[in-house]
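With one protein chain removed, the remaining protein chains of the complex are shown where they sit.
Coming up: chain A.
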């Protein structure tokens, strides 16, 4: 990130736009790698409270990742961004609604049913988005087409 700040302060606007794009993309890749290592750590972690706090951290990392994806998708649209966006959007929504359910649904069976329903919804959402990416124009192109209306 510091590299981008230095670049933008030195270079004239417009000349190194591609370099900025590449650096933004590289940063996004770094964050993805961090998220992956955190995931592996979570799976090997011990107690339930440790898992809960790792989940909290993972939620924040994913949020930052999703924020970073927006400009990257704008400047580098394509299948890589389409599938990354599908995964990040679905997971962020899944975890977000999971928190809403935790807040408002009480009682063991009700929680189990609600979480199962949410899991089903998220699975359908992710498969639908992947289907859209594979068989149709893809998320980035779809938004571009919608907005040029």
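Just so it is clear, a contact is a pair of C-beta atoms (placed from the backbone, for glycine too) under 8 Å apart; a residue touches a chain by one contact, two chains touch by 3 or more; residues count from 1.
Simple rule for what comes next: contacts and distances are computed from a predicted model.
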Options "High affinity nitrate transporter 2.5", "Thymic stromal lymphopoietin", "Succinate dehydrogenase cytochrome b560 subunit, mitochondrial" or "Protein unc-93 homolog B1": UniProt name of the undisplayed chain: "Succinate dehydrogenase cytochrome b560 subunit, mitochondrial"
Where the missing chain touches chain A, by residue: 48-49, 60, 63-64, 67, 70, 89-90, 93, 96-97, 100, 106-107, 121, 124-129, 131-132, 135-137, 142, 145-147, 149
